[in-house]
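My structure is below; once you've seen it, I'll send some questions.
Partial complex: the chains shown occupy the same locations as in the complete assembly.
Each chain gets a letter, A, B and C, in the order it is written, and its residues are counted from 1.
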Amino acid sequence: MIYRVKVDVFLKDGVSDPEGFTIAEAAQSLEIAPIIRVRSGKSFLIELDISSQEEALAAAERLGRELLSNPVIEDFVVAESVEVDHG
Amino acid sequence: MDKAVGVVVFPGTNCEHDVVEALVDLGVPHRLIWHRETDLMDLECVIIPGGFAHGDYLRPGAIAKFSPVMKAVSSFATSGRSVLGICNGFQVLTEAKLLEGALQKNAGLSFICDVVECEVASRNSPVTSSLELGEKLRLPINHFEGNYTCAEDDLKRLLDEDRIILRYVDNPNGSIGDIAAICNKDRNIVGMMPHPERAMSDLLGSSSGRKILASLLERSAVLS
Amino acid sequence: MAEPLHIALGLTDEEFAMIRSVLQRDPNDLELAMYSVMWSEHCSYKSSRVHLRRLPTEGPSVIMGPGENAGVIDVGDGFALAIRMESHNHPSAIEPYQGAATGVGGILRDIFTVGARPVALLDSLWMGPQNDPKSRWIFKGVVSGISGYGNAVGVPTVGGETHFEEKFGYNPLVNVAAIGIAPKEHLIKAAATGAGNLVVLLGAPTGRDGIGGVSILASTGFGGESDSSKRPSVQVGDPFEEKKLIELCLDLLRSDLLVGIQDLGGAGLSCATSETAAKGGSSMDIYLDKVPRRESCMEPFEVMISESQERMLAIVHPSNLDKVLALAEHWEVQASVVGEVKDPERWLDGKVRGILRVYDHRDGELLAEVPAGSLADEAPLYDRERREPEGWKRKLQDAPSVDSVTEDVLNDLLKTTFDPSTVYRQYDHQLFLNTIVGPGEDAALLRIGAPGVGRVERSFGVSVDGNPRWCVVHPRRGAAATVVESVMNIACVGAKAVALVDCLNFGNPTHPEVMWQLSESIDGVAEACEALGVAVVGGNVSLYNEANGVDIDPTPTVTTVGLSNIPSLPVPSLARSSVGSSLYLIGESCETLSGSAFAFDFLNSDGGNLFTFDYDKVTRLRDTAIELFEHADAYGVETLHNVSSGGVLDAVREISASSRVGCVL
């Protein structure tokens, strides 16, 4: 079966985020709403050929730790895992 | 003839001085335009040079499009005068919707600084009017996001309306249709990824850029 | 009983006693933190300074030498050239992208802090073998960090070198050099003078970047619970902030609004405040509440030793403050008055000297009171024990010989393993329209000129060089050979060497063999520089390069610069050799294979004694190369290439590859 997992990767708290800072200033200048803070990160949608939800989550966990994030400055979270049928 | 060429500067732009040196080399008066300025009416033509406006954060040109100068550039263009966006300038023009399409990461996912061969794909533009169709030019490129892309129907329109100005002979970055430069419908706004200002003398590797800038400036009746 | 705080912070008992005698009391935690970073090896050079004194630093064109933020030489017509080199080895091993990126950011700040517009970057990379995944990850990260930061900040990377060896897998080396051009009247020193002048912090807000070992104070010091936000973080570079900072600082100098300026590097505010005060012979008050912060509830020691990037400390006369703040606003850079310069005062020892005082806010609680010079200049200097390695003399007799080679190794020798263009193609090496000879050649040749500075119809050659194998065989002769190599490289682009900066990458200084290597290498650099009339105008020492007890090979690297004319076309290049041309070998070959790539790679031998030089012959060879380059057309010279590691075979292979021609020897 095919599962689609979503892994979000963000800079650890305390690690300087110049991109987030610059985007916050730009967002503020649009005067849509008072911006307090912006944190910029990456997100990955991964389709896996795997047999169960648990295994999909476990695989996403390993991919997040070993490939998708740099543990020195980034944290990751497995945001979702959904079964997808390629009918 | 004291109409000057305006060279736009955003925080993070870094090729403005090279463009100025090229203009001085061609004997053309110029003026640096800070991104907060809005009065361009005294200018004959506007160049948005290369660099990393706002550090290329979020997307190249994504933030620059909100600078006050861009409204002025837009109305300047509607007056029919020429606007040339070089590299980061081309990215800003697409983000500001003054040109179709978008510049994505290079196919090889790495920055490229090199001299490549381009060919003139249309003579019907401010930058190629004094060149020959198919003429080969050796032009420096220097970018991470030079992979031009656009929707199928946009590509079709660019082709039908002869608005692809320069093509890469040996595509370095995956651009659709080997596109290196395009112009808008009214043919007065040009976006190009190669750097003509870096090709002004054989001592530095190529003088092909001289023809492009001279053509733009003749077209703007600045070069007396 | 837990170890005393000063030991945990890396200070010895004797050093702690010295501090107590200066303060005539126990230092509080903030003072201890400041001393621990200012008296660290990195900031004080305490294990190497006694030897560095033997380097020749004088020269007819030298304007600023070691001790200043950058070396500066006079290049004529009212222009000066600033040059500096730094290592960022340890940070790059932890986070390769940011380690290399902040290395570029830091070296650039040393250039524009003396008033020069940065015009060129070079990098010297020593990586582990690329079949090892970790070494591959480090190498990829380092190159993208240099490319990402250097390209975005708008300074061309015009040259460098990359080497792969087993030992560097555990401890990679990332040395970065930068060069700037300034009108001589814009040059400025980093001194805080004039009581009443204001101390203005320019640039990025302060966070907990790079606090490292001193962070233990957070848990033991002020009783604050150490939650995750307290953890020290890796320094992150922001090339966009640095680009704005460069334009602001050069604008402030053009408008003559500064009394002095210093960049914030290692030890952050502690270093910038104590060094500028000590240099200016002034006292200085700092008000911590005025320092813009990026994190909440930062403790005083965190603010004073944070190594957040892209920050400068400027000394401004009050009458100029409004203009400075207006320019900062124009260039969209944060600027805040964080302190004031005061007159020197009589200290407890009766001497009149500059005192650094840190308050939580103006007229608030005094948090630290320390003589500025004690922090900045009076770290104890050590003449650590040196010892020639066991059996070294015996190894000198054990010369490698080719007799043991039986099968035909020529094909292996010709196997090219690494194409440097895959690296330098990622660097903008064209910006500012100065690059006549770019990366991929023996050296870079750039026109002298820069935006906002103007242009002179002359050029300078620059090259960064190193060869640890030579130094493994014989540290002194190896270091001398490294200088000769660099001088010959820039001669191949028509430049006569006048100055160099060095980066001394060595192991643990408490190992006597390492101190012997360092001392010998310094003598080697001194010997070659004196013989060839090259002044050492600055340098950096990086020690403790080791992993699980194994020290790296001694790796002194140098960046050499020399002046030249604008060459006429066509300019010689590795890529211009044409079919039918003949190859000439100029100069004499030496008999020994000792220290050669062949000896190390094929004979697995680091024995034998290294070649030495007849410096008169080196000078004549250098001048011959300069003559051939400058009048290449007249002599019919298409390519001029320096034979170095890998010998004639490698030199010919490089020409053949670049020119896409065959060669018959």
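The rule is short, and it goes like this: contacts are C-beta pairs under 8 Å (C-beta built on N, C-alpha and C of every residue); 3 or more make two chains touch, one makes a residue touch a chain.
Being a predicted model, the structure only gives us computed values, none of them experimental.
By label, the number of copies of each protein chain in the whole complex stored in this file is given as A x2, B x1, C x1.
The definition used in the following text is that only the chains that are shown with their structure count from here on.
Centre-to-centre spacing of chain A and chain C amounts to 37 Å, using the average Cα coordinate of each chain. Contacts with at least two other chains are made by residues 18, 22 of chain A.
Taken residue by residue, chain B touches two or more other chains at 54-55, 57, whereas all remaining positions touch fewer. Within the complex, the chain A residues that touch chain B are 18-19, 22-23, 26, 29-30, 40. Those residues of chain C that touch chain B in the shared complex are 144, 147-148, 151-154, 238-241, 243-244, 330-332, 424-433, 435-436, 451-452, 566, 569, 571. Interface residues of chain B, counted against chain A in their complex, comprise 54-55, 57-58, 62-63, 66.
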